[in-house]
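Mind having a look at this structure? Questions to follow.
Removed: one protein chain of the complex. Kept in place: all other protein chains.
We just call them A, B and C in the order they show up, numbering each chain from 1.
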Amino acid sequence: MDHPADRAAEHQGDSVKERLWRIIFLADSGAARAFDVVLLWLIAGSVAVVMLESVRSVEDRHGELLHRLEWVFTLLFTIEYLLRVWTVRRKSRYVLSFFGVVDLLSILPTYLEIFMTGSGHLIVIRILRLLRMFRILKMAHHMGEANLLLRALRASRGKISVFLFGVLSIVCIEGTLMYLIESGQEDSGFTSIPQAIYWGIVTITTVGYGDIAPVTVVGKILASVMMLTGFAIIAVPTGIVSAELHRELDAVRMDTRTCRECRHAGHDPSASHCKMCGAELPESAKSEPPGHA
Amino acid sequence: MDHPADRAAEHQGDSVKERLWRIIFLADSGAARAFDVVLLWLIAGSVAVVMLESVRSVEDRHGELLHRLEWVFTLLFTIEYLLRVWTVRRKSRYVLSFFGVVDLLSILPTYLEIFMTGSGHLIVIRILRLLRMFRILKMAHHMGEANLLLRALRASRGKISVFLFGVLSIVCIEGTLMYLIESGQEDSGFTSIPQAIYWGIVTITTVGYGDIAPVTVVGKILASVMMLTGFAIIAVPTGIVSAELHRELDAVRMDTRTCRECRHAGHDPSASHCKMCGAELPESAKSEPPGHA
Amino acid sequence: MDHPADRAAEHQGDSVKERLWRIIFLADSGAARAFDVVLLWLIAGSVAVVMLESVRSVEDRHGELLHRLEWVFTLLFTIEYLLRVWTVRRKSRYVLSFFGVVDLLSILPTYLEIFMTGSGHLIVIRILRLLRMFRILKMAHHMGEANLLLRALRASRGKISVFLFGVLSIVCIEGTLMYLIESGQEDSGFTSIPQAIYWGIVTITTVGYGDIAPVTVVGKILASVMMLTGFAIIAVPTGIVSAELHRELDAVRMDTRTCRECRHAGHDPSASHCKMCGAELPESAKSEPPGHA
Partner (left out) sequence: MDHPADRAAEHQGDSVKERLWRIIFLADSGAARAFDVVLLWLIAGSVAVVMLESVRSVEDRHGELLHRLEWVFTLLFTIEYLLRVWTVRRKSRYVLSFFGVVDLLSILPTYLEIFMTGSGHLIVIRILRLLRMFRILKMAHHMGEANLLLRALRASRGKISVFLFGVLSIVCIEGTLMYLIESGQEDSGFTSIPQAIYWGIVTITTVGYGDIAPVTVVGKILASVMMLTGFAIIAVPTGIVSAELHRELDAVRMDTRTCRECRHAGHDPSASHCKMCGAELPESAKSEPPGHA
């Protein structure tokens, strides 16, 4: 995407459109922030309506009200979508972007319901209705703080993949063994290998529903080994993310200044003199205090 | 709040009141510490009485004794409350403070029960009785050691909020998908989207009651993906708090040397010059081995 | 194993054999990488077939298709095995190596089924079939990235063993106590000490199936203590692996400069002289920002 400052400059000819664009796409003024807050509440409200429609007792009693609210939300999101398309300069780019598609999917299902009132389309309608739940993704627009976490997760992506693959391999082999041991038993939950692997995942992640549980002695011993394994290896993803987060936090907090006299690097951001030779340091670039990352 | 030392000075005119204030509000003498210990046991005792009153078999057999004990605790806490109000200088400030309100709520319910013996107020009385459980919060007065933990939690507050919001979004979307997949099944637990989201939270936090569990193949596959996701992202809050705790511990353990020129404290153990003014630092003591902090 | 480069040299006389060996055993050309990808998909497919054969409804409907697919996979793996034996120089070494045995076990069961069509060998056949699940281990050939994790796990092996042994001791003693408390109760799940120890492992690892749960008051108190213990000590393996991973990551990320005198690598980024011979080091590049590793 082009830089907001450039785009602001490009829009300077059209005053109303530009002001609207600034309010909708940026967050650098009071009006823009107010717009964001109102939008967040609208999203939360519309998600709540979709949820409540699925509860039979609420739908029976307040179905009409929920239906009307749904139309209010849909109309408001339609206005928002049209405004976004109108104000943005490169329209096709926005419409085809991830958030453009999400914004369209948030309003389309309600309109499509009008045209599909035939009796045979009930399931399609239901799926369309639920698609509106994805409006929650619109919130991601507004989470600027998540960057540090996402960077740490992305940096450990490769290691977490290898870890998950390893866990799946263990679960496949242990699940197969459990199927071999338990499947002969009467009313055993281990009716097939995929079922046994499902049990293995439920167990190794320490969720433990209890809908399937070993009943033979050998099965219980093997399950115990598996649980203790899971208990020990739960440490691995934690260690990975923790180590990456440390690095991210250290990177944020580390100073890149080097002493002009002795060339010692690794100073505290608040330092004004070299801790090795006492020479004055160049001023620290980082204005942001280290405690507010 | 004003500094205890100042307040001690302000109270010097009234000898008895001042001594009582010192005993009740500070912990700098044998009597004051004895008062704290007695109070802790009284709180523990009164909380135990409220708990036991709720057990039918105990209430049937020892109801009268528990009722009397309740009045003893209430009278003692009333005396404590009156003493606090009497000895403290800025009365309104204490009464309206968090602990002032907690102290009042600890005694009020028992007195209110006398005036509400009508048959229609039973539920109100029960709630009032249970409100006394909040006496446990009075204990927080006495936990000076919790500061390090609270500082680490507060420093990671923002990141944990973003994390919890992200988890909730994932759970909302996956819960909706599970509702779509499972709700058609007979005796399925996924009767509505909120119910499916409740299941999602039970699963992603690895609690796994088992009161609701997927029964279809697609549902089980989606649940497996969700569990493995939960297993991998459980590392994120751990990594955050762990990284913040490291920082707090490191800060505590940093050099205790103070610059002779500018009195700046908090130098790196390897530093030979003050990072603030460049003056030479006294040699690092390092008598304490790093493992015995 | 001898170094790939040396082996490549040894094979230079036989052009076709050498090229095949390079494709099968190394991953340094486009053809070799394509071979690896195809093999990975074949393994995944054959594992899926074994899984689906165990699902009764699928086996009833598509049994014939699965049987044919099984033979296709077996023949392809047979060709792969023969090629490996033919191209490799030290044949006995490969055949007796871990992956040699795994490769043989992946194909043998299908052939053995032909000779054991008698009615009495059904269980043996079933076990042989499931043995093919171990084909998943063939994938380990292709995971070069797992080294860091394995190094960290190996370095913390000793500490994790001591930890697991400690957990088992706690579980044994607490399980025995629970058996003493709960075994007298009617329809108690604690029918023997091994059963109680199984419950203890299910509980301390926070799996919590719920097939066995305490029913007496004392049992519930003891179980609560055990859960909180488990909650607190789950931190120990995490801490161990996390600390080891930090070390591994730090080691990887250390300076890439090499001393011009003694060729020692692995210097501290802040070092200006070689820590081995004292020669001056080239200036640290530090072009890569620490957050983008």
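Quick note on the criterion: contacts are C-beta pairs under 8 Å (C-beta built on N, C-alpha and C of every residue); 3 or more make two chains touch, one makes a residue touch a chain.
What you see is a predicted model; the values in this text were computed from it and never measured.
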item: Touch criterion as defined above, residue of B:S29, B:S54, B:S92 or B:Q185 at the omitted chain; value: B:S54
item: On subunit C, residues whose C-beta touches the chain left out of the figure; value: 155, 158-159, 162-163, 165-166, 169, 172-173, 176, 179-180, 191-195, 197, 203, 206-210, 213, 217, 220, 223-224, 227-228, 230-232, 234-236, 238-240, 242-243, 246-247, 267-268, 270-280
item: Residues in subunit B touching the chain absent from view; value: 47, 50-52, 54-56, 126-127, 130, 133-134, 136-137, 139-140, 143, 145-146, 148-149, 152-153, 160, 163-164, 167-168, 194, 198, 201-202, 204-211, 234, 237-246, 249, 269-270, 272, 284, 286, 289-291, 293
item: Residue numbers in subunit A that touch the chain omitted from display; value: 206-210, 238, 242, 264, 276
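As a working rule, only the chains that are shown with their structure count from here on.
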item: Farthest-lying chain, centroid of Cα atoms versus that of subunit C; value: B
item: Euclidean distance of C-alpha centroids - subunit A vs subunit C, Å; value: 29
item: Whole-Å gap separating subunit B and subunit C, where each centre is the average of the chain's CA atoms; value: 41
item: Multi-partner residues of subunit C (at least 2 other chains); value: 206-210, 238, 242
